[in-house]
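Just one protein chain is left out here, and the rest sit where they should.
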Amino acid sequence: METLTALILIFIGAALINNFVLHYFVGICPFLGVSRRVDTAFGMGCAVTFVISISTLLNWTFTHFILRPGAPLPAWVWQSLGGSAQTQIDLSVLSYIIYIFVIASSVQFVEMYVRRFFPPLYKSFGVFLPLITTNCAILFASLEVLKHMQDSTELWGLPQALALALGGGIGFTLAIALMAGIREELDLCDVPRALRGAGIALIVAGIMAMAFMGFTGVEKGVETALGSLLR
Amino acid sequence: MTQPTPGKGGYIGQAWLVILLALLYGGGLAGVENALSGKIKANKRAETYSVIPDLVPGSDPDKTDEIMVRGENAKEGLVYRTRRTDGSHVGWVLPAAGQGFADRIELLIGLDSGVTTVRGMYVLNQRETPGLGDYITRADFQDLFRDKPADRPLAVVKTDPAADNEIRALSGATISSESVAAIVNRALANFREPLRALAVERSPGNARPDEAVE
Amino acid sequence: MSTEGTTNVPEEGPTALERFINGVLPENPIYRQLLGMCPTLAVTNAMKPAVTMAAATAFVLICSNIMVSLLRRLLKPHLRILVFTLTIATFVTIADRFLAAYVYEMSKQLGPYVPLIIVNCLIISRAEICASKQGLGVAISDGVGMSLGFGLGLATIATVREVLGSGTWFGLHVMPASWPNWGIMALPPGAFITLGLLLAVAEWATEKRASTALWRTVRMLWSWRH
Amino acid sequence: MAEGKAEKPDAAATAESKQEAPAVRVAPSPHISKTALTTRWMMSDVLVGLAPVVAMAVVLFRWYAVVQIGLCVLTCLVAETLFCWMRRRPTSIDDGSAVVTGAILGLSLPWSAPWHIAVIGSVVAIGLGKAVFGGLGYNIFNPAMVGRAFVMLSFARELGASAYVTDRSQLDVVTQATPLTIAKKVAADLAAGAITVGDAQVQMESTRQLWPLFLGNVNGSLGETSALAVLIGGLYLCLRRSASWEIPAGVILSGLVLAGAADRLGLTAFTALHHVVSGSLLFGAFFIATDPVTSPLTARGKFLFGLGVGVLLVLLRVFSGYPEGVMFAVLLMNATTPLLNRWTIPRPVGGPAPQPEKA
Amino acid sequence: MRGVHPPERKDLAERAPIEVLPTPAEVRIALLQHLGAPCEAVHKPRTDVALGDVVGEAKGFVSAPVHASISGTTGRMSVATLPNGRHVAVVPIRAAEEQPLSDRALFDDVLGGEWPTAGLEQCEPEQIVDAVREAGLVGLGGAAFPTHVKLTRNEDRPIRTLLINGCECEPYLTADYALMMEAPKPIVAGALLAQRAAGASEVIICTEDNKREAAESLRQAAEGTGIEVRVLKTKYPQGGEKQLTVAVLGREVPTGGLPLDIGAVVLNVGTAAATARAVMRGKPLTHRVLTVSGAGIRQAKNLLVPVGASYRDVVDCCGGLIPEAARFVAGGPMMGFTIGSLDVPVTKGASGLTVLTQAEVRKAEETTCVRCGRCVDVCPLNLVPTKIAMASKANDMELAQRHHITACMECGCCAYVCPASIPLVQLIRLGKVRLPKG
Partner (left out) sequence: MPTTTVALALAAAVLGLLAIAMGFVLGWASRKFHVAADPRVELLQAALPGANCGGCGYVGCSEYAGALAEGDTTVGLCAPGGGDCAQKLADILGVEVTESCPYRAVVHCSAHRDQRLQRADYDGERTCVSANLVAGVQGCTYGCLGFGDCAQACKYGAIEIVGGLSTINYEKCVGCGACSRVCPRNIITLVPFKAERMMVVACSNADAAADVRAVCEVGCIGCKACARVAPELVTMGGALPQINYDLYNPEESEALESVLEKCPRKRYLFVGRPTAEDLAAVADEELPEAVTADFKTTVDDTEWRG
C-alpha cells in the first residue's frame, strides 16, 4: 500500500506539482518550438511520453546492473579477475554518456522501426522523434532516477522510475497542449510587436507556471488523505 | 541524429573513430573520477559531519561512525553514532526526509544516546517557498527543536508553547513548520526503539566501531 | 554521401574575430538564437549559480569546440553528431565532477542542470556550424564569444531576478532594507516572465538599434570583413 | 478605442474626405444595431453587480476596504494609461475594464495587505494580465487573478492564511482565522491523527453556523465574506446577461458534489454547503470565472468551464497547501479555455458543412 | 430557435396601398439579375422593343431571361454595379412616348383582375415550368434563384411540401404585406400552380403574428383550396429558408443543401403571384412591388416598379429625400446592401429601399471583441460568429472552416447585437471570399 501511495505521489508530482516544463524547465525547446498547433503539440507530447518511458526503462536497467556503486556486472568482472568482494567498483562517472547514448540510439531505432513498419504512425508521430533526442526532459528523467538510486533515504526501483517517466511525459503533454491552444488563440491577438513569438510564449508559460503553483502542497495533501483513507 | 546510410564496408569499420573516442573518453573519465571521487565523497561527508558537533553537543565528528539500522517499518536506514573524543557514546544523528510544503525536505536529527531528548535539528535540503517556508533553514527555527522530548510526538502550535513537546510555528509558514515536525516525529517513531536497543546493547566502553550492526 | 560539410571543403567562413563578436551580441545565444533555454531559466534565480553555470557551459563549449575542430577532417557525415554528443557528454561529466569536488555547494544547487548541458543546443550547434568546419583558432574564439554571450544572457536574467527577488546581487544587499522581496522571482514563474520581458526588451532595442552608439560600434567592427 | 486603426494609412484619407462630406454612406449589413449594448455598458453592469459586495466589504472592514479597493482601481487606471502610452495607442481607460479589474483585485485581497501589494498586483494585472496580449479582449488569463497570483507568490507572508489575523486591527470581524483556514487545519490534524473527532468538533464550533458564513460576518478577503452580497450582485449580472449563468451554475454544482464527496470521505472538516458559502467560491463563480474574455464562448463550453473551476477549486482546497483554490482554479481553467472552445464548437443547424476535399 | 427582435418600423409603410410608379424616362435592364449564368443581349442598340419583349436570353439551365419592362428603344450597352457589388452589363431602354398600359391598367394586369383557383388540372406540370422559365421568374424574396429550377420535378428527390413565405421578417419592409393584403388571390392561384408543377402534397402559406390581417386576407382567398395558412412567431430571421422549414416542418435543411433535400420548396409570396401571372396570363416578370421606407424618405410607399427603373426615379416618386438622409439600403436594414448612388437599376430580387438618416447610421466605434458570446447566443444557425470573423480577419481559413463558415447565411443577428460594434457579417463574408476555391 505504501508503495502504491509512493507511486501515486511520484506520478502526481511529476505531472502536476513539479511539472517538467513549468517547474523544472526541461523540454523548453519543443515546448516553445512545437506548440504552434494543437494537433502537432499533442503528437509531440505523445512521442515524448513514449520515448521518456522507453529510455527511462533502459537507463534504469543500465544503472542498476552496471553503473551504480556495487552493481552486479562490474562486481562480477572484478571478482572474476580476482578482486576482493569488499571493494566496490563505481562506474557512475559514465552515467551521463551512457544515458545520452541510450536515448539517442533508442530514439533512432524506434524512429527507423516506426518509419519502416508503420508509415501512417510515422507521419503523425515519428517525425517528432529526432527532435526528442535533444529534449532535455528525457535526460532529466533519467537523471532524477539516478539521483534517487544514489540516495540512501529513498531508494527507487523500476516502478518508481517508470511512474516518474510516465508522469513527466503526461505532464509535458498537458503543458504543451494547453500552450498550443493558447498560442492558436494568440495568433488572433494584437500582441505588441517586440513580444511576438517567444516573448509572449514565455510570459504565457510564466502565468501557467503561476497557475500550476497552486498545486504546491498537493503531494502532502494526497499523502495525508491517502494515509487517513487507507487507515 | 542524422540518418545513417547503409555502409558499403562494414558498419563498424566506418565507426572506428567513434569506438576509438569511446575508449579514450571512457578511460579519461575513469581517470578523472579516480582523481576526484575522494574529494567529492569527502565533500558529501563534510556536509553532514560539520554539523554533528552542533547537533549532538560534545561529539567529535572524527569519532563518528555510520551504521545501518533496521527501523520499525522494516526498512534499513543510515544512522550516525557520535562519540566524544574519548570514544564514549554521546548520541545519534538520524537523517530523515519527508514531504514538505513544496518538495521533499531532508534533515538531520541529533539525539542523545538514550533517545530521550532531541539535541538538535538541521535542514539539509529543501525547496520551500522562498521568503516564507525556507525560514525553516534559519538557526532560530532549528533551535526550537533543541532539547525537546524524543519519547512522544512533537506538536506545532501557533501560540507560545505551553507544554515541553510544543513548538511555535513560523508565522505564515505553518505548513513547513508542521512538515518538519512530522518528519522528525516519523523518524523518531521508526528508530526510537531500535536505537535504544542498540544503545543498551553496546553501552559505552564495549562498543566496537566497525562491527556490522543488524 | 556527398562532400557537403565534410572533409574536402576548403575552409571558409567568418574569421576568428567575427566569430567572437557574433557570439557576444549579434548572435547572442539566448536573446537572438533562443538556445539553451533550460539552464537559462533554471539557474538564474541568483547570480552565483548563474555564473557557475555559465562557466561550466563555457568550459564544455570551448573544449568541445577544440576537440571537434581537431577531429574535423576525420568526421563522417552520418556519425558526426554521434561524435559531438560523445565529446560533449565527456566534458560535461568532467565539469560536473570538478564542480562537485571544488564548489560542492554550487554543484548541489545546480543539481541536474549541469549534466543537462549535454543537451544544450548551443554546444551542438556551435560544433556543427563552426568547429566542424573551421580551424582551431576560429573554433576557440567562437567558443569564447558564444560563452561570453551566453554568460551575459544568464547574468542579465539573474541580475533582475536576484535583485527583485532577494534584494541582493551576488549575495550583497543592493536594495534598501525595507525592500519587499518578490518571492515569485525565485520561483519558476518569475524565470519565465523575466526572460519573456527581457526578450521583448532585446527585440525592442534591436529595432531601435540604428540609433544607439553601441550598435554602431558593433556594426563598424562587423564591417571589417568587407 | 480605435486600437489598430490609428496606424492605418487611410487616417489622413478619412480626414480629407470628411471635408467634402458626401451625403452617401456605404457599409456592410446589418445597418442597424442594438445601440444600447456596448462594451462600456457591460463593464458598468459588472460594477453595479459588484456594488453590494463592495458595500458589504466597507461595512465589515471600514476604511481598510475603501483604501484597498480605491488603491487598486486607481493603480489599474494609471497602469492602463501607461501601457497604452507605451504602445502609442489612444488610452483605453474609458472602456471601464481597468476599473473592473482593479475592483475585483481589491476585493480579492485581505484587508491587511500593505499598499505595495495592491500597487504591484494592479500593475501586474494590467501589464502581464492584459497589456502584453494586446489589451482588453485579447487576454488569455483573468487579469485580476494574474495580479493576485503574482503578489500571492511574491509576498506569501503578507497574503497567506496568517495575514488575515493580525493584532494591528481594530476590527471586530478579524479576531479569528478565516473559516477555510480553520477547516483545513482541523482536517489535516484529523487525518494525521493529531486530534480526535471530538477535538475537531470543538474546534469547528466557531464556523459551524451557516448564517454567519452566508451573511458574511466572518474573516476573509474583502469581497468573499458575504455570500448574500455576492449572490445579489451575481444574480443581477446573470439576469442582465452580463455574466453567463452557465459558469456559476457549473462551479456551484461541481463544488457541491465534490465537496460533498470529500466530506463523506472525511477529507474535509466542512460540509458541501459550508464549502459553497465560505471563502471566495461564490465570488469567484459569479465575478471572476464569468469574465467573458477568458471563458469559453458557447453555452456548453461555459458550463464545462464552470465544472472545471469547481472541481479544481475543491481539489485544491482539500489537497493543496493553500486553504483557498479559486484563484489557481480560475487561472488553470483559463489556460484550458482555448481547448474548450475548440472542443465545443456547436453543431450548426443543418449539420456540419460538407468539407471540401483536402488536397 | 434563436434570433433577434430588432425594432420593426413597419408602421411607416404598412398602411400605404400599392402605388404604380410613373413610367420612367429610361430603364436599365441588367443582364444578370439572378443566381446563375448571365444573359446575353439579343437586340442591337436602337431597336424598338415592346413591354414584355425578351431583352436578354438565358444561357444554361440555372438562368432566367430578362424582359423589357417598358416599351421603347434600346440604347448602347453599358455597365452598372448592382447593390450586391456585382459589376454587370445593362441594356438601357429609352421609354417611348406611348406606353401600352396606363398606370391603373398596369396594376390590374400585374396583380388585379380575376385569378381562378379551380380548374387548374388542365395545366400540365411541364407547361407550368416552361411558362415560369420563359417569364424569367426568379425568387423575389431576395436570393433571386431561378424559380423553374425549384419547381422542376426530380424523381430522386420528390417534393412533399410547398411553403409560401410571407414572413417578411426584415424591419421596414412591407412589400409582401401589402401584396398579401391587396392581392391574396394571385398568391393563392400561384401557389396552387406551383404545387401542381412540383407535385407537392401540401401547401402552407406562412406569415408572422405581426401580420395577422394579412393572414386573414389570405385565409379568405384560400378558402376551399386546401391551402393552410400558418402564423408563426415574429422573430428575425423567421423568413430564412432554413428557419422556416424548422419552424413549420421541424426539419433542418442540411448545411450547404437546399430545402429540396428535405422534400420542401420555399417560394416567396411575390414569386407565387408572379407564377400565377406567368402561367395564367402568359406575362413575363417585368414589375415587382417595392417598399420605399425609412426615416430618410419623405413619404414611405409600397410601389409597383418596372424592373430596371433607377432607384432615383423611385425616390422621386416618394417625395424625395430629407437632407439628413445618409444611407440607401437596397432591401431591409438587416441583410440589405448599401448603394453608393441612386443611379442603380432595380432588379427582380429587390424588395425595398430603406433610407436611413445620419443619426441612425452613426455606429458606435468598433472596439475589440470581449468574447461576451452574445453573437453565439443569437445566431439562428448555431454558429460561433466571432470566431469565424476573427479567423477570417487573420486569414486562418482552417479555423474558419472548423467553425463552419460556409453554413453562415449572413443574416446579421450577430453584428446587430455585438457590443463591440464589430462588422462580423462583413468579416465572415470576407472569409468566404478567402476560402480556397473548389
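A, B, C, D and E are the chain letters, set down in written order, and residue numbers restart from 1 in every chain.
Convention: contacts are C-beta pairs under 8 Å (C-beta built on N, C-alpha and C of every residue); 3 or more make two chains touch, one makes a residue touch a chain.
Values in this document were obtained by computation on a predicted structure and should not be read as measured data.
Hidden chain, full complex: it touches shown chains A, B, C, D, E.
Set against the missing chain, the residues E:R9, E:R196 or E:R429 yield one that touches it, E:R429. In the complete complex, the residue from A:T5, A:S105, A:Q150 or A:S228 that touches the missing chain is A:S105.
Checked against the full complex, the one of D:R25, D:R62 or D:R87 touching the unshown chain is D:R25. Checked against the full complex, the one of A:P74, A:G171 or A:P192 touching the unshown chain is A:P74. Touch with the hidden chain on the side of chain C covers residues 1-2, 4-5, 13, 33-35, 77-78, 80-81, 86, 121, 124-125, 128-129. Against the chain not displayed here, chain D makes contact via residues 5, 8-10, 13, 16-17, 21-22, 24-28. Touching residues on chain E toward the chain that is not drawn are 32, 34-36, 76-79, 81-87, 139, 141-144, 337-341, 344, 349, 361, 363, 393, 410, 423, 426-427, 429-430, 432-434.
Assume only the chains that are shown with their structure count from here on.
Central chain by Cα centroid: D, whose mean Cα position is closest to the mean of all protein Cα atoms.
Using mean Cα coordinates as chain centres, the one most removed from chain E is B.
Put simply, the C-alpha centre of chain A and that of chain D have 34 angstrom between them.
Taking each chain's centre as the mean of its C-alpha atoms, chain A lies 64 Å from chain E.
In chain C, the residues touching two or more other chains are 82, 86, 90, 93, 97, 181, 183-184, 187, 189, 193, 196.
Of all residues in chain E, those touching 2 or more other chains are 368, listed in ascending order. Pairwise chain contacts present here: A-B, A-C, A-D, A-E, B-C, B-D, C-D, D-E [touch as defined].
Residue ranges on chain D touching chain A, taken from their complex, read 3-4, 87, 128-129, 131-135, 138, 140-141, 146, 149-150, 153, 188, 190-193, 265-267, 315-316, 318-322, 325, 327-329, 331-332, 334-339, 341-342.
Residues 1, 71, 74-83, 86-87, 90, 93-94, 97-98, 100-102, 104, 108, 165-166, 181, 183, 186-187 of chain C are the ones that touch chain B when the two sit in their complex.
Within the complex formed with chain A, the residues of chain C that make contact are 34, 37-38, 41-42, 82, 85-86, 89-90, 92-93, 96-97, 111-112, 115-116, 118-119, 121, 124, 184, 187-193, 195-197, 199-201, 203-204, 207.
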